[in-house]
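Note that this complex is displayed minus one protein chain, with the remaining chains in position.
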Amino acid sequence: MDWIVHRLWLIPATPLLAAGVSALLNHRRRRLAATLAIAAMATALVLSCLALAHAVEHPGQGSPVRQGVNFLWLHFGDPHASGTSLWLGWVLDPLAAAMLVMVSFVGLLIFIYSVGYMAHDENFARFFCFLSLFAAAMLGLVIANSLLLLFICWEVVGLTSYLLIGFWYQRPSAAAAAKKAFITTRIGDLALLLGMVWLYSQTGTLLFYDGGQGCLEPSALSRLAAQTTSLGIAVSTGIGLLIFCGAIGKSGQVPLHVWLPDAMEGPTPVSALIHAATMVAAGGFLVARVYPLMAAYPEGLKGVPGTLQVITWIGAITAFFAASIAVAQTDIKRILAYSTISQLGFMMLGLGAGGVAVGMFHLLTHAFFKSLLFLGAGSVIHGCAGEQDIRRMGGLRRFMPVTFATYAIGMLALSGFPLFFSGFWSKEEIFHYARGWISPWPLYLGVCAALLTAFYMARQVCYVFFGQSRAGVSPAPGAAGGQTGGPSHIAHESPGTMTLPLMVLALFSVVLGFIGTPVWPWFQGFLTGRSAVTEIGKLFEPDVLWLMALSSSIVFLGLGLGWWFYGRRPAMDAAEPDPLERLRPDVFALLRNKYFVDEAYEVSVIRLNAAWASACDWLDRRVWSGAVNLASWAVVGLGWLNRLVDEYVVNLGFDGSCRGLTEGGTRLSGLQSGRVQNYMRVIGVGLAVLVLLLIWGCHAG
Amino acid sequence: MTPLAAYLLLSALLFAIGLAGALTRRNAIIVLIGIELMLNGANLNFIAFWRFGPNPEALTGVVFVLFSIGVAAAEAAVGLALILSIYRHYRTTNLEQVDSLKG
Partner (left out) sequence: MTAPIAIIAVLTLAAAVTAMSLRNLVHCALMFMAALAGVAALYLGLGAQFVGFAQVLIYFGAVAILIVFAILLTRGTEPPREPILSKAWITGIAIAVVVFGVLSAMVLSSKALTREPGPTPQLPVHQLGAQLMTKYVLPLEVIGLLLTAALIGAVVIAMHDEEGG
């Protein structure tokens, strides 16, 4: 059964192959491209299920079983010296297996959905090519056993995100959003890269698990935790924080969350797959993957590592912050985007306060119900011919019953409706651990965020599905997003390729919660390598019961408030102001404008950047350009001087001496008359001179 | 004036006559004859020094003259062969017309 461990690379390879082939295809071969992508994804799903089965069959004793294959990728420097090689590899452990199944399953459903959603798009084949590439990179990221391989896939995932956000690049807003997403996540990725380099310099390896030699194994971790940097924090904390910065960027945590709402410019399946279920959750997965490093703490000391504290705080703040913004948004997808940010904050909160299992459980349940919500929103948008403003929808319950039913299930799961929906169980787990944390504030923030979540979901559902249709009424001033669809267009139910995935996802949104209840915590046991014990009594422990009561009452309160404000008397007109706006216009404006974070960045970072750029430009034009010109003038002058020397000194000198030699030779050759008697005369003169010299010498001597 | 000085003046006169002939005549054969005369003048010097020198027993002057006569014979043979060859080539023995060594 080790077959799957050695063939694990096939899982990302099949979508990659599909992407490569469809990139070479003629763009009119739409059916072939879609078939290829879906077949590759189905293959990946089958293999992932095999991998999951393998992981389930090999339960660990107290710690999860990890099996992997490592191979040498690059070798530089002295081949015999150690630490000068880069290894890549893949690992199969419960974490990877669970993520593999989730990614390939959700991916397959969204691929199928896309066939219906993108049916009228001109660049259908290109879309599937990008989606396949994304799936390949995401699956590769999941199985990576090396931070380097993970980083490579991480960047490819970022690239496909960029490509798909800007898929409708003819729209300037889409192109801008793609750029914004790419650049913002790049800030986090830079920190991740720095952390990776630091980690490599400290441990000499980037493999996670390598038979005791990996950087996440106890020997390396204790070494990292024991050292301190000049700032007084442990090396492991420093590296962990840098890696977490990557997760902040990718998972849209505060303060780098600004790209995710704008990323909704992409097609809705993209939003569902990349910006709700998988890629943004990759930040959570990264934290879960390097969790041993994050949790590393010097031996013999008690306390919470600094990295986990930061993760918890960031998560809690993000959860509340994004939920409060979602309350005031009007674009159906933007509400869901802020909801995603908020839920990612919950994941981080769970990871920081409760560990891998808590965060990952919420990640998985969220992946299903949030992609369900996005696909439902896509179905709504599809049915309303591109309309995205919830104020101009209304009454869709009657036209789109399947969408309504599944959307309602997703909404209840997201809100955490008690007992029957997966969101309840995963959120309850997070609260459970947050309650025992060193500070109570993350719990308070989380509870407030849960309240707001229930409220804004109720608001959204009321706006979209209840009341009367408000289409055809003039749009409200300052309406966010929204395409100018035909106002008189009558909403219709979406085709089967779109509703079928909705129903499957709805099913999983309900049942997935039951694998992680306090009664039967199978999933937590699976991830940590312990066997789960069924205890009905656990449900009635005062601790658990109290928390369940709290979160249930919060959900009911939020839903009730939402109904009170929006459902009781549905808005009749798209231009009608929001009930909350009438209540507190100032707060509502603040929320609608997303706390002015974008504007703050506009005046601070971007203006600073622009000022710096123009300063650089000035420096470039005036100073450097002047210096370069001066240098070039100097060179020109030197060349001129050189030419002078060449023409008047060298040439004239050489020419003159050559001419002199020629003339002298001519004159001398004139002496060579060829007459023997001339030579004899000279000899005679020479004889006379010699004799004279001799006489003179005798007299002198 | 001692006999030696007289013989030396005689040989110098003979040398000068030969030189004058060699420098002024056009015909190559006469030039060669002049050179032979100069050689004879020089030989006469050797004999005179032998006869009136401090140790006539050494025989150096006599042997030198014998060798010189031998060399003169060889020189005459080669020189006349050259003159014949030049004549065959230029159809003349006039040295004024033989100037192919001109630079």
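Per-chain residue numbering starts at 1, and chain names A and B are given in the order in which the chains are listed.
Going forward, a contact is a pair of C-beta atoms (placed from the backbone, for glycine too) under 8 Å apart; a residue touches a chain by one contact, two chains touch by 3 or more.
All figures in this text were calculated on a predicted structure; none of them were measured in a lab.
Contact between subunit B and the absent chain runs through residues 2-10, 12-21, 23-27, 29-30, 32-34, 36-37, 40, 43-44, 47-48, 50-52, 54, 56-57, 59, 62-63, 65-67, 69-78, 80-85, 87-88, 93-96.
Contact between subunit A and the unshown chain involves residues 677-678, 681, 684-685, 687-688, 691-692, 694-695, 698.
The definition used in the following text is that only the chains that are shown with their structure count from here on.
Work out the mean CA point of subunit A and of subunit B, and you get 113 Å between them. Those residues of subunit A that touch subunit B in the shared complex are 668-677, 680-681, 684. The part of subunit B that touches subunit A in the complex is made up of residues 19, 22-24, 31, 95-96, 98-103.
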